[in-house]
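Rest of the complex left out; these chains stay put.
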Amino acid sequence: MTKTNAGNFFEDFRIGQVIRHATPRTVTVGEVALYGALYGGRCAVQSSDAFAKAVGWPRAPVDDLLVFHVVFGKTVPDVSLNAVANLGYAGCRFLAPVYPGDTLSTVSEVIGLKENSNGKTGVVYVRSTGYDQDGREVLDYVRWVMVRKRDEAAVVADQLIPELPAALAPDQLGSAVPFLDRSAWDDELSGSRHRFADYRVGERIDHVDGVTVEEAEHMLATRLYQNTAKVHFNQWTEGQGRFGRRLIYGGHVISLARALSFNGLANAFHVAAINGGRHVAPLFAGSTVFAWSEVLDTAELPGRDDVGALRLRTVATKDRPTADFPLKIDGGDWDPGVILDLDYWVLMPR
Amino acid sequence: MTKTNAGNFFEDFRIGQVIRHATPRTVTVGEVALYGALYGGRCAVQSSDAFAKAVGWPRAPVDDLLVFHVVFGKTVPDVSLNAVANLGYAGCRFLAPVYPGDTLSTVSEVIGLKENSNGKTGVVYVRSTGYDQDGREVLDYVRWVMVRKRDEAAVVADQLIPELPAALAPDQLGSAVPFLDRSAWDDELSGSRHRFADYRVGERIDHVDGVTVEEAEHMLATRLYQNTAKVHFNQWTEGQGRFGRRLIYGGHVISLARALSFNGLANAFHVAAINGGRHVAPLFAGSTVFAWSEVLDTAELPGRDDVGALRLRTVATKDRPTADFPLKIDGGDWDPGVILDLDYWVLMPR
């Protein structure tokens, strides 16, 4: 009987199982400042209490992706410690604003299980929900991950492939954002005169800038999220593994791409939902990340004339500038520089 | 007459001398967040205001070792700037909780002096006490350090080898912890169902995980503590020195081992005392740190049925996993991978 956490193996999960994860975490201005220094985001709403108050928040809210990473990190020791691969996520909705001082905790429900034909692994589908200290839902999302079996002979009783959430509909967006006084939105301070109505479906934007990633940076970030996945931290073990390197947390790439996208999407002040995403290739320290975005859709929000939604595809690359919008080669294989393909909704003032 | 601090040499110290150290330091949620990102600790009490309040604190207290490092850092310019070696510490007690916003300062008293027979160095013993802004003692400990003489001919009048504190007794533990409502202690949120009664003397726990250390990380940490020891920061000088490398602050290793020990000791929410410790070998950036622990003793605390104390030995290694609990070879020399051997008391809910 060991007291260390060996994580759950595929046969340990049951449909309908509910896991309350450790560790609840109070997110303070300390986390906010460090998150800022790790990515360099410049959205006025999250950077400035004064700007946020002028348009309708009580104070600057915590960056959406910082909330996501903290909520996500808690699930790792229970869900993905024995994961072979993180296969995808879907249906991620940001439901309520989080402010410095709020305490986040996470509960997951197993909504699907499917053993692989090799008998060695299976796919676990979980819906994870983040709560604040008052029990209010701030975030939920589905992810699915391939997990090893402890014992190949173990029988897995009930299996089910759940219906995965499609892209979120516009009427599911925006509950984390107060009604904004858009006349008080100052385009000079926010960094762009381009608002919701200025973007067109099919428009593509090269975010131009690149940022090189260091080992110390991604490890600080991943620990900030209390994400314990071993591959990010242990060079001794990883040096003998598949890549010979520490693998950078996929969420770090998402946050880098989001910060880069300010150059072209400065008024996209809120990630309202993540429809899905794929980590196409791994990222290692020393590489330089670039990003471009395409507007997949635009939508008004029912009952709101203050903000509109853009559905974006943001593609990140490593060691490859994105002026030519790299994605796939001849419509087939991924361009070898692509590392992330993310489909999500952002809000912009109208 | 220089205005720079040349530090004290052995002959500058006097038995009974009291040194009020610079610089008082307010520890905020900013320091707390950065400390978290540097080590990745997951104790619920220090991570969550909500968890801490539920069991009896007014809010999440500052991590004990962060308090230790800040109190310790202040002593470096006066005590160990001319040190050849940090020989040991003992009798370290955590006396009162520290909360974000508290200001820490340190006073040391010289309690022992012993010149070495070579006439070039001597051992200085100091008792250092950390205070908060109201003058309340939050921490005290003894350390002894070998310090160079400025002038080999200098005569050192009064010498004394002090009686070093033995391991702290259980009745000296726990004053930094309010009486806890252990029925409100949520084992799912804290990360383990194993409480005080589940640990046995002689039990050994491999903490499994390893973490690689980068130069930027240990320098950020050591500056966070305002610890000015030159060997940690100056590659130009150290590159020409004994190791050819910047040496990592020993306290960084202690904090890494403490964070790793969460995996197996998740409910050990408080370091109540450090009985003694030895930095067996130096650590340099690029190495991966592992740790294991042994339960040396268990003790109830007089008058308290909320918590119990475990006396632990935690051993850290570099570039050497610890599944076989490495310590000494044939009971003699240290295993070449061992870098830290720490003897301390932690508290756990009963």
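Order of writing sets the chain letters: A and B. Residues in each chain are counted from 1.
Simple rule for what comes next: contacts are C-beta pairs under 8 Å (C-beta built on N, C-alpha and C of every residue); 3 or more make two chains touch, one makes a residue touch a chain.
None of the values given here were measured: they were computed from a predicted structure.
Asker: List the number of copies present in the full complex, noting that all chains share one sequence and 2 are shown.
Answerer: 3
Operating definition for what follows: only the chains that are shown with their structure count from here on.
Asker: Go ahead and note the Å separation of the Cα centroids belonging to subunit A and subunit B.
Answerer: 36
Asker: Name, in rising order, each residue of subunit B that touches subunit A in their complex.
Answerer: Per the stated touch rule, the residues are 28-34, 36-40, 42-44, 47-51, 60, 100, 188-192, 194, 198-199, 205-212, 214-217, 220, 263-266, 286-288, 290, 319, 321.
Asker: Using the touch definition from the top, list the residues of subunit A that touch subunit B in their complex.
Answerer: So the residues of subunit A touching subunit B come out as 2-5, 20-26, 28-31, 33-34, 77, 101, 103, 105, 133, 214-216, 219-224, 226, 228, 230, 233-237, 246.
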